[in-house]
Every structure is written in C-alpha cells, then in structure tokens.
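A single protein chain has been removed from this complex, and every other one stays in its place.
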Amino acid sequence: MLPAVSETTQKYLIYWLGAICTLAIYTILYRENRLYRLFEHFYIGLAVGFGLYINFKEVIYDVWWKAMMTESSGSIFAFDTPPHLPGIVLERDDKKEGKGCWKWDVGQAAEIRLREIVKEWGTPNYLKLWAKADRPVSGGRLTLIGTVAVPENGQRGTFSISFPMETDRWRLIRLELRAFDIRGSPFRPFEKIGKRNQLGEVTDLRLRANEALVQADATIFLDDLNHNIGYRWWWVFSGLFGLMFYTLFIPRLAWMSRLAMAIPLGLGSGYTFKAFVLELGPQIDASLKPLYGDIPLLRIVNNAIFLIVLLSVMTYFFFSIEHRHSAIRSPAQFGRWMLMVTFGIVFGNTVMGRFSLFISRADFLIREMQVPWDLPEWSRLLIVGHLLAAFLVLAYLSVLYERRKATVGGTEA
Amino acid sequence: MWGRWGVYLLVALAITLPMVLPVRIRMVPTPPVRSFFRMVEQIPKGKALMIAADFDTGTEGENGPQVEAVLEHAMSRKIPILIMGTAIQGPELVQSYAEDLAKKYDYRYGRDFVNLGYLPGGQPVLEKLGRSIWQTKPTDYQGKPLSQLPMMRRVRTAKDIALVAEFTGAGVLPWYIQTFWAQFRVPLAQGCTGIIGPEQFPYLDSGQLSGLMTGLTGAAQYEHLIKAPKRAYRRMIPQNFAHITVIVLIVLANIRLFAERARRLRGR
Amino acid sequence: MEHARPDTIYAYLPWIVAAVIGGGLVLAQAGRSLYIRRLPAIDAIEEAVGRATEMGRPILFVPGLAGVDVPTFQAVAIAGRVARLAAAYRTRLLMPVSNSVIFTMAEQVLREAYASAGGSELFRPEDIRFLSEDQFAFASGVIGLMNRERIATAFFFGNFAAEALILAETGQSLGAIQIAGTPSTLQIPFFIAACDFTVIGEEYYAVTAYLTREPILVGSVWGQDLSRITLAGLIFLMSANMWWLPEWIKSFFSFW
Partner (left out) sequence: MFQPVQDRWRNVFLCVVAFVAGVGALALLQSLPPAHRRRLTGIVTFVVGLYFPLEFFYPRHNFLTPWRDSVSEVLRVLAAFAFGLGAVNLFLIHGRHVARRTPNLIFSLAFFAGFFLMAGAGLMNDFAKGFLAAEPKVGQLGFWEASYRILFQGALLPLTSTVFSLLAFFIASAAYRAFRARTLEALLLMVTSFLVMLANVPYGLTVTSFLPDEGIWRWGRIENLVQWMMTQINAPAMRAILFGVWVGAVGAALRIWLSLERTFVSGP
C-alpha cells in the first residue's frame, strides 16, 4: 500500500526538489558539466512525459474517446434541488442518480415548470429521462413541452412530445428529437440541414400529466433529464489518421504520414485566408491615416511620421528592385535605421522581461523557502548561496573528471 | 571567461541583494496602462470580465502580478470574473490569486467567479467558446458541471463578456483578435511580458487592443492606479537595481571602447 | 464578423494577394528569370563553412523550434545547401531538430545533399539529432551539444522564440562564427547582438529563394514582393487622398 502524503511534507518536497533542480541548472553558467547534463536529461524526460499525459487526458480521452465511446450527454435538469413548487417534494432515497429525485403528486398540480434548466443543448439527437409512477396506471402519459428561441434572430417556436407513463418501475425514457412535434421555426439558420437538430436556446420547459394520471391521482418520480448525441463510431477514422503519423518510422509506409498531415496542413492553409481578413484587415484600415483636414497639427505630424516609417520599412523589404536608385535606396536605408530603433526597443523591453524571470526564481529560492524555523531573509540568502557553492564545486569536479578522462581515453561521442 | 562570469555575478547580486534590503520607489503609469484601467472601470453591470491566463510559471514573474492587479480591480468593482487559459498552468495560478483576494472582497467561487481551466486547441476552440461557453467547456477546472455554478447562468456566450483581459508571454493574441475581437466584437486588453510588448503596439494603434500592460513595470503601474502596491511593486525594486547595473555595464563598455580608440589614434 | 463582408475590400484582398503570388509562380515555372537582389548573407554562409574547415571543428545547423510549417521547410532547404558546402569541404554538420516530421525530412534532404556533393560516405545519420519538442528542453539539449562538440560555426535558421539568445550566447562564448535568420521578429535583436551576421525578417524568404534558385520559391518571393509594393502603394495613395475621397470609397476601405 502506498502511503498518503501530508500537505506539509508535500510543501517541503516541492520546495527542496525545486531548489535542487534550479541550482543544478544554474551550474551551466559556470560551464557545461555532468550535473547539469543529468538534470537536462531528466527535464527532457519530464517534459515529454507531461506532454504525452496532458495530450492523452485533454484531447485523446476528453474529445476523441468520449465522442466515439460515450453518448456525449449533458445535463438539462438534475432534479436534485428542493423544488419549491406545490405538489412536489424532494425524495432522497428512492432515486436513480445524483443527490435525489422529485416526487410529483399529479393530483395537486397537473403541470409543472422546470426552473433554471440548461438552455444550450448543443446538437442533441435524443433526450433521456428517468421516471416511474408509484403504481401502474393504464393509459397514463406525460408530455414534455418546451419553448425555444434563437438568440441571433429572435425566432421562437415550441416543441412537445408525449410518452407513456404506466409502470411503477424506474425506466429510462428516450425521447427522439426527430419525433418532436415542432411548431414555428426555432432553428439556427442553415444548421438544421439533414437532421434539423440545432435548436436555438430552450427558454422554458414544462411537464404535463394526462387525464388518466390525474384521475388515478398518481405520484410520479422524476430523475435526471439529459440531452445526448449518441455514439459516433466514425471518429475511429480520425484515430486511424492519427495513427498514420507513426508510419513515419517505417520507410515503406512513410507516405501515409504525409497523407495524414495533408489534413492539418490543408485546413491550416485554408484558414490563413480567413485569418488574413480578420487580423490584417483592421491593420490596413488603421494605416489609412488622414494627412489633411480638420485635425490638430500634432496629429497630422504624427500621422505623417507613422506613414513615413511604415512605408520606408516596407521599402527595405523590396527584393525584386535593385537598391541602386536613390529613390529606393534612401527610404530603404532609413527603413533599416527605423528597424534598428525598433529592435532597440525590443531589446530594452526584453531586459526587463528576462530580469523578471530571474527575480521570480530568486523570489522562489529565498522567500518561499520551506524551513521549520522562522528565518530572516538574509540568512535564507546565505543558505541558498552555500547550496549553490556546493553545486558549483560538484560541477567543477565533474569538469575536471571529464578533462582527465579525455586526456586518457578520448572524448565521448 | 572571467569577464562573463563577472557579469553573471554582478547580475545575481544586483537582483538578490535588494530583495533583502528596504527600498522605496515611485511609479508613473503610461497611457496604454491607463486605458487598460479605464476599460475595466467601464465594464457595465451584469457583464463579465474574462481573464485569459495564457502563461505558465515560466513567465509568472511578469504575468502573475499583472493578473493580480486586474483581479483586485475587478473584485473591488464587483464584476463577475470568468477565468480560462490556453496554457496548462495558467488557470490554476490565477485561481490561487483569486482565492487569496476573494476573502478580502467577499467573492465566492461559482457565484462571483468561475474557472473554466485549461482549454487546449488554440484559435478554433476560442471561436467555439465565443459562440457557446457551455458547449465548449461543459465543466469547470475541477470537472464540476457548469449547471451547478450560478454565475454561469448569466454567462453563456461572448455577448455576456464585456472585456477579455489576456495575459501572456507568447504570441497568442492573434487567436483572440481573430475570434473575440473580429467575430464577436468583444474588446481586448492585454498584459504581456516585456519582450512581446513592442509587437503589440500595431494592434493598439488599430484599436484591436484597448489596453496594454507591459511587463512588471506595467503591473506596478496598474497597482499604482488602483492604489494597492503589492507584488509587482516589491519585484520592481530588484528590477530597478538590475537595470542600473546593466546600464552602468554598457556605459563602461563604451568608455573602454572609446579609450581604446583614442589610444590607438594617439599611437598612430 | 463571422463571415466576410462583401462590401469591404478586405473580403477580396487575400485573393488579390494570392493571385499576384500565383502569377509569380506561373511566370517562374514558365522559365522567366525573375530578379531578386543578392543579399550579403549568401557570401557569409560560404565563408562560415570555410572557417569551420580551417579549424577542423564541426558546423551546427539549428532549424529553429521546428513545426510542420513553411519557415521550417525553408530552413531545411537552407540546411541542404549548407550540407552540400560542408560535404565539399569535408566538414561535419550537426543538426539538432525539435520535430519528428522535420527530423525525417532533414535526414532525407541532407542525405541527398551529401550524395550530390560526392560525399555520401561522410553522411552520418546520427549527426541529425532529435532532442525534444519542448522549447527549453530543446534549448538545453542544444547548448549541451554545442559545448560538447565545441562547434566552430553555427547557423540558426527557422522559427525561434526565447531560446534564440540562449543558443546564440552559448555559441558566442565558444567563439563560433554565427549566422542567423529568422522570421520571428522579436528574436532578431538578440541575433544581431550575438551573431556575426543576421538575416532580418522577410529577407529570410529571399535568402532561401536566392540560395536554392528553385522556380517556385523565386516566383513566390517575387509575387510577395509585388503584393507588398501594391499594398504600400495603396496605403500611400489612400492616405494622401483621404481628404477629398467620397464616403463610399472610404467605407469600402473601412473594416467594420
């Protein structure tokens, strides 16, 4: 049995492991050495392991596997909270899922409205509802009625579906969206192609009991209403394409990896045209700066400078024209100077950025030090300094060792 | 080799020593930081602020204090906050800052702020998020369904978001520009690391960005604007000394260069 | 804006650019020689290979933080040219790579390059090394490699991020001749600071086209150039004439 770890132990381990890793990497500032190399390889391993893990968890499992091997359901209403409606009580024992279910006395209210439902159903194909009556009722039926609105264009509509409610045993009822009686056109534009399943937002949801149930004065149990897409077996193809990448290592089949790559590359190149409009369009628009007219002089001067810099830097990057004529050469030269100014700005800003990185490391080493005593900051600095010195000595020894080995037995590959 | 080691040692000392010394400094906010502040100040009631934490611990040194400052500002104005991130560690880091500040401003998780967690997949996923948050990420960062978080009833699409505040050390701003700004017309403000700061100015000029906070200085300036100097201010002190060190080094190098040149001239 | 708006120019602009570039491609394919000015980087590359030969130490070629994208493809193409030179000078070329697809691609391109320079026996597959896909794991792997092999010349071509300075500084401390080229704007200042020669931004594509002389690349660079000239002309004319232009033209050019 592997032991549980207390939070304090964990804090200590995180700090000291982190401190060792940090200082070992800093020995490269002296010289490349075996200590550094050991942690470098450890780091590469960690990074690859972590990347594999996070890709598996977040995409392969969450997106791919779930689409292929689950019904991709989402909750609409959980029937877990106290209803505050006449004729309904929360039942905590005889339930199917979650914390509880609703017990609905049809005699008191023939229709109930579900409040605070999930409005966005995505593209479901069927709904699922757990339900039973307290006694068998022949001819008993429930009707689910909803109001739908499309937020984009304000179109509204209603849907309803009725289903038998006769048994006294928990039953999972499937309600096919195809079978819904839909009035109006509550669909998002064009998104009803084929299956007409992209509803707008569901704003209101009611359940109505029929005469037979009311007369029998039945009590109905309701639990977890979900929307589902269904199992989508064709996702196996994207897995197949994903596996085709790995033919890269088998020369005879390597062309298949190219075929698999054709999809992201093709999509990506197509997307460039869209991104060009969305990102560069506003940039061009903003470059058309007025040079005359009803604007303050300072703006005009600034606009002119802006345009001169913009156009001369662009001129520097003209390759198909010989930079011999001064009409091209002087703006190009000026453009290059402006580029240097820009690079200077980048450099200056980066100095700040890079120092911040080291400051946060030093902050970690000194301020977040986990020691059982309350130490003043300068003594923490001393501890870290000594540790670093010890690591540097190790690094020095390893460099000496390698030098000696190199003189004896030739260099390592 | 010794010259190089000398520079390294100087930098290390210039940063670590001021950390243990008591020093005071004064910040002056720049216009882009002021407009960032204004954007948060102008968020209307009922609309949410989305914090995109696109950074990892690698650049936490700069982005961390920036997020903290914006969080503090938003919380003091009682704005609902939605946290997400396209970097793995970002959302969890922001969650820890938010939880620290929540006590002070009586913010409760689920009611006043929600964390969607890590959203891999880049631009296409953000586009989907803008169309429907619930469909793109049906659960929060701990796997809790959004239907259990009251705040999310009001926050469903990009329309419910008044401002996207993006914090990053990498060039992921175009993803937000191509989706939130261009497709859903949500204004963007960015807190970025020092290095990518200059690259964002064309976007600031074209209005694709409505506010910009660059590096630790930006964060310290924002803290100055909300009158709550904290972590960024504290880290500006070693920053200050390290900069002075580098500046002195450059001046020395140039004096040496000119001295050599003068000696050569005299020699001739 | 979930769909392009046909009442602004921006719905057509990418296609205009694509058409101009397509025209360049067609012209180049048809055998028209399109002019691209010679960039100083090209001489520098040759010199740097020669220098490694003199010192008898290996050359390093880093194709950046590789992805399956065009800057990396072009970096591999440049690596092919460098490998051809190295094979001719009988100098070893090391190439750490951070992407598996690029890894196999590089192996093939280098094998061909060595063969075409008549040095097939010099090609050692283990000199192309896959290190890691993670940025800093890759960077720390490369600096380890640079130190162990004591490289004399380093080429950095491709996409780079923060690791650019780590690599270039390490090379500098080893006294290597370094040539860099990257379309990643933010890293250029560090390459300028630490390298002997730097290819700036767009020049990167021109260098590849110039080196390989491949009609597709030359045509593409030429077409892109024409597109940029058009764009610059458009901006200049619109800005200069903004004050009298009728409203409908202005709204045709406004994004929203």
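For clarity, chains are labelled A, B and C in written order, and residue numbers in each chain start from 1.
The rule we apply is simple: contacts are C-beta pairs under 8 Å (C-beta built on N, C-alpha and C of every residue); 3 or more make two chains touch, one makes a residue touch a chain.
From a predicted model like this one, the values you see are computed outputs, not experimental measurements.
Novice: Would you list the chains present here that the left-out chain is in contact with?
Specialist: So, taking every chain into account, the missing one touches A, B, C.
Novice: Among C:Leu85, C:Ala117, C:Ile166 or C:Val207, exactly one should touch the missing chain; which is it?
Specialist: Spelled out, the listed residue whose C-beta touches the missing chain is C:Ile166.
Novice: Which of A:Arg156, A:Arg206 or A:Arg336 touches the chain that is not shown?
Specialist: Here the residue in touch with the unshown chain is A:Arg336.
Novice: Name, in rising order, the residues on chain C that touch the hidden chain in the full complex.
Specialist: 2-6, 11, 14, 17-18, 21-22, 25, 68-70, 73-74, 76-77, 80, 98-101, 103-105, 108-109, 129-130, 132-133, 136-137, 139-140, 162, 165-166, 168-169, 172, 183, 185, 189-190, 192-194, 201-202, 205, 214, 216, 220-221, 223-224, 227-228, 231
Novice: Can you list where chain B touches the absent chain?
Specialist: 4, 7-8, 10-12, 15, 25-28, 30-31, 56-61, 89, 120-121, 124-125, 127-128, 135, 194, 198-199, 201-202, 204-205, 215, 217, 236, 239-240, 242-247, 249-250, 253-254, 257
In this section, only the chains that are shown with their structure count from here on.
Novice: Using the average of all C-alpha atoms in each chain as its centre, how far is it in Å between chain B and chain C?
Specialist: About 31 Å, centre to centre.
Novice: Two-or-more-chain contact residues of chain A, please, as numbers and ranges.
Specialist: 274, 278, 281-282, 285, 346, 350
Novice: Which positions in chain C are in touch with at least two other chains?
Specialist: 1, 136, 185-186
Novice: Can you check the complex and tell me which residues of chain C touch chain A?
Specialist: 1, 4, 8, 10-11, 13-15, 17-18, 34-37, 39, 68, 100-101, 104, 131-134, 136-137, 140-141, 143-144, 147-148, 185-186, 188-190, 192-193, 200-203, 206, 221-222, 225-226, 228-229, 231-232, 234-236, 238-240, 242-243, 253-255
Novice: Which positions of chain A touch chain B when the two form their complex?
Specialist: Residues of chain A touching chain B: 29-30, 54-55, 58-59, 74-75, 78, 116, 118-120, 122, 151, 271, 274-275, 278-279, 281-283, 285-286, 306, 342, 345-346, 349-363, 366-367, 377-378, 381.
Novice: How about chain B: which of its residues touch chain C in the complex?
Specialist: On the chain B side, the touching residues are 1, 4, 58, 170, 182-183, 185, 195-196, 198-199.
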